[in-house]
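Input: a single structure, listed below in structure tokens.
A single protein chain has been omitted; all remaining protein chains appear in their positions.
Let's look at chain A:
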Amino acid sequence: MADRIADIWGARTPHGADSPWPVRVDQYLAEGVPEGEVQWVPSACVLCSNGCGMDIAVHSGQIVGVRGRASDRVSHGRLGPKGLFGWQANNSPDRLTEPLVRRDGELRPASWDEAMGLVVERSRQVLDEHGPLAMGFYNSGQLFLEDYYTLSLLVRAGIGTPHLDGNTRLCTATADFALKETFGTDGDPGSLRDFDLCDTIFAVGHNIAETQTVLWARILDRLHGPDRPRLVVVDPRRTAVAREADVHLPIRNGTNLALLNGIQHELIANDRVDRAFVDAHTVGFDQLAAIVADYPPERVAEICGVPAEDIRAAARILGSADRLVSTCLQGVYQSHQATASACQVNNINLLRGMIGEPGRTVFQMNGQPTAQNTRETGANGDMTALRNWQNPDHVADLARIWNVDPLQIPTWAPPTHVMQIFRHAETGSIRFLWIVGTNPAVSLPELHRIRSILAQENLFVVVSDAFLNETGHLADVVLPAAVWGEKTGTFTNHDRTVHLSVKAVDPPGQARPDMDIFLDYATRMELKDKDGAPLIPWRTPEECFEAFKRVTAGRPCDYSGLSYEKLRGSPGIQWPCNENAPEGTERLYADHQFNTDTDYCEDYGHDLATGAAHERNDHAALRTNGRAILKSTHYLPPHEAPSEEFPLLYTTGRTVYHWHTRTKSRRAPQLNAAAPEMWVELAAGDAERLGVREGDLVRVESARGAIEARAHVSGVREGVVFAPFHYGYWDLPDGGATDGDPTENGATGDGPGGNGRRRAANELTVTEWDPVSHQPLFKVAAVRVEKVADGGGVPSPAPTTTTARPVSGDAPGTSGGDGVRETVEEAREETR
């Protein structure tokens, strides 16, 4: 039995590019469960964007464990620590089991009729008095495709407001936009199998080891195999990924674009460009070359704070790769000039002519398990099935399928991003906000502001969730929602693999699936199509899926060849899946024809510097003819730079043991024990200057707020402070029960555990976003740090197993994930 808290990635099964990734089935059952009596229900993991196929163990009507599915194309049987232990949250005794309604300032239990009646009454009132632009909806990256598609139709065609976004705005909006800018439509071109086949990996701002543990296990098996791929890593922290790198570039946060321009400068200057490919399959090379000419390594070294020689070394590795897989994530997406930088990662593969072929691709990775589906269904800032909101033919086509007047669908401007939705609420023009399965009171930037908006008198807040979190405490109505394992639905991972997750157990109490809640709302609101029939004609997830198949037919994310039957227990099937590709499609753009035709593309593109939206004629003038677009722009310094008052750079991120605001992972004992409390990371040199030792209590302050946490002296870049974003207030004494701002209820600056002590990383982050993807900046802010209390030599609560590995080796190792069975199967042929 393995301890998968201590050994995050599990036993190695090394292999070379010429042999398939071996199968290793990971299983964890609660203690004492009779394995022979367990019923296994096919599903997939919802605790990161990898979406590993798994089976849920059910005994006596309860979820009692999970195991990876050996045949699964994503995981080959593996699960990560969150997948193995996270399911326990489902059984948590503090699940929401009945609706709550605010009466006399208190949230009190109510019937569904009462709660929905109130939601509908308030909706009607707002619609009558102010119209649909006063209605806002903010959802998640955790629901199923069927939930999202129902919501998308309900809001876009039913309510008719552009104010619908997902928290995917915080995680993968930039991936979405970078793919649209370069390739014409959303959808990662590659296959996860490309990691098995490549000879070089370029990881930019992507801490794979903690964000997608099973993917990192996959990569480790190559790195420890006979023909180790070379690895170039860009990250200001010395992550587990960086420790394996051939070249690690720990750049100053906020300078990605300068570095990536510099690398392209080297590729062009040293003639490492596949000119035949670039000439035949791209547009924009001359402009790109003119811009990156301004970024010789010496200049870039100065901007980024890394040696010019290391930049050259990185470019040499990328320039000599034969099978290059590039990948990026939040270090790019949540940083300065996000979309511009993400596009340069696309460009590097295009310059090398490495796309659409085995071992040659670029991954604009996702964070959340079902983020891809918010984008495909249009429950975030996109139009359903990767349609272009600026293209009247696309809108008319959607209106035809939905049987509504095209004018009913708001397409006069891009769908509103969440930061703008909150801004409209702040100024009072949005008066109704429904928040579904997400926790903005901890996850959005500048929390003091977010809490004050949610608490505004003139804003009616509905929250549907499985637990009463910090946001729920500020709501007027709280609706109890069913989660994974308690409902049936599909979702799609970052290499377009679709899984079906089958209902294993009943939801607790009166909790309902989100789709059912939306259907109930649509019925009560009497939302109709243009012939007076119910706007949403489906009642079951499968009927919804069938409707989604019809709306995607002929679009890039074509689901028309899929069915629940085909997906049940399958290894996972990649879209597009249709008549021509009944088993799905492993790689997009194998013919190097991209989705950039003006009539077909999802977006006419943007100016990367300002976010100015191009219009049809601008796009047509590019005469793409199916060629990819090399977008480029100049580096600009971040708006909030370190100053005398706030001399350090601040960045936030994840720890492997937690998910988001810990709604689930805090309730899984092994995960919680591994990372029980907030900490902040300082570089050894900075700690010494500040007189701070490991475990001391420090105060970190920005222009927007302050937090206190124990200091962890780690391998973060000098001058940079790192804070995990997971920790909020609900599990502190009185922390979550305060209906207003926690800082207003208790003393500020209390010692640890005191009421009112602020610890959420987003107290300090800045209200700012990328001009193109509108993804908020969580990785660039200026702060100062001071010591508050001596830790007495007790180490900080940071886990010792990953990036937060202490610089001095005397902390006890993080462990406590015993009881996981890993079964390695003999090598066998790939199924595809």
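As a working rule, a contact is a pair of C-beta atoms (placed from the backbone, for glycine too) under 8 Å apart; a residue touches a chain by one contact, two chains touch by 3 or more; residues count from 1.
Here is the rule we use: contacts and distances are computed from a predicted model.
Asker: According to UniProt, what is the chain that's been left out of this complex called? Choose from "Ferritin-like metal-binding protein YciE", "Protoheme IX farnesyltransferase", "TonB-dependent receptor" or "ABC transporter permease".
Answerer: Missing chain, per its UniProt entry: "Ferritin-like metal-binding protein YciE".
Asker: For the chain not shown, which residue from A:Arg12, A:His59 or A:His130 touches it across the whole complex?
Answerer: A:His130
Asker: From the list A:His639, A:Arg689 or A:Arg821, pick the residue that touches the absent chain.
Answerer: The single option touching the absent chain is A:His639.
Asker: Touching the absent chain in the whole complex: find that residue among A:Glu98, A:Asp274, A:Asp294 or A:Asp607.
Answerer: A:Asp607
Asker: Sort through A:Ala413, A:Ala533, A:Ala641 or A:Val794 and give me the one touching the missing partner chain.
Answerer: Of the candidates A:Ala413, A:Ala533, A:Ala641 or A:Val794, A:Ala413 is in touch with the missing chain.
Asker: Touching the absent chain: which residues on chain A qualify?
Answerer: 130-131, 133-134, 412-414, 416, 419-420, 423-424, 426-430, 607, 609-614, 636, 639, 766-769, 771
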